[in-house]
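Here you go, one structure.
Removed: one protein chain of the complex. Kept in place: all other protein chains.
Presenting chain A:
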Amino acid sequence: MSGEIQVTSATQRTQDDDEAIGAVKEPPEPAPAKPARNAQGATLNVFSNAFLVLWVVMAAGPLVWVMINSLRESADITGSPFGWPTSISLENFTNAWSDANIGKYALNSLIILCGSLPGTMLLGSMAAYVIARFSFRGNRVIYLLFAGGMMFPIILAVVPLFFVMDNFALLDTRHGIILAYIAYSLPFTTFFMTAFFRTLPGSVAEAALIDGASHTRTFFQIMLPMAKPGLISIGIFNFLGQWNQYFLPLALNSTDPDKALLTQGLAELSVNQGYEGDWGALFAGLTIAMVPILLVYMVFQRQVQEGLTAGAVK
């Protein structure tokens, strides 16, 4: 858990810094050691800010460019890549939404996520709880089995996976994709939640059991609510991971275009636009896919950053 704690403290620290800087408006004072450091600090300041601003343009520029172009007509875009929309028309968006089926694909992605995300969280926490808090024969083996799954690239398993899914008649079905998402999210979810459940105090669970609650009840009514911070972190991690998944749908869900997910739909749109030259619809489709995620991120940016950094590097 140390990763998460570090992240929290650091974020607070930077916030403090910001406030402190905002409060102190006076010109830079000489540092205690040497007066020369002051000049050095000032040059460094300009230098560092220039680089930082440059990367803001680099990071956000392409996204802003896409959003602006989504409001322009395809002919204008072909004429000049840069430029402001001459008139605000939402035609591109309606084209993307209905003709290019972005609306349908987004709905497909949402349906999958409604099954896979709760499923991942529930099954992952169940396995993690048992592994973290009970000792039984094979505990260590099961833990290593899950943890080991984080190391291996999905691509290695994809060919046999395709045929396993085929044998169970799960190929190109919604529940099949949901199950695959859950299965491939389990290693990290279980690993993370095991560590989290180990940090929770055991006395509360014991009290519940003395009061006559069953193990199941203790888990759902006592331990799971106590694990909420961990669930939020791993939930964000899985939400973004599953919403953004491209590889599994491509391999397991590619025959029926009606069931395509948003990522597949965008890739498809990008190919088609090459033939039809409908740049406007492509940019509108991208905007539709980007903006909601970016808005959610900006609202919950602290939790998202913590969730992903605590999640991705352990």
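The rule we apply is simple: a contact is a pair of C-beta atoms (placed from the backbone, for glycine too) under 8 Å apart; a residue touches a chain by one contact, two chains touch by 3 or more; residues count from 1.
Simple rule for what comes next: contacts and distances are computed from a predicted model.
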Complex member absent from the view - protein name from UniProt, among "Nucleotidyltransferase", "Sulfite oxidase-like oxidoreductase", "Sugar ABC transporter permease" or "histidine kinase": "Sugar ABC transporter permease"
Option touching the unshown chain, where A:I111, A:V158, A:A195 or A:L224 are the choices: A:V158
Touch residues of chain A, complete complex, unshown partner: 6-7, 9-11, 13-15, 17-18, 20-22, 24, 28-34, 37-38, 40-42, 44-45, 48-49, 51-52, 55-56, 58-60, 62-63, 65-66, 77-78, 80-82, 123-124, 126-127, 129-130, 133-137, 142, 145-146, 149, 151-153, 155-165, 168, 179-180, 182-184, 186-187, 190, 202, 205-206, 209-210, 212-217, 219, 240, 243-244, 246-247, 250-251, 262-264, 266-267, 269-270, 279, 282-283, 286, 289-290, 293-294, 297-298, 301, 304-305, 308-309, 312-314
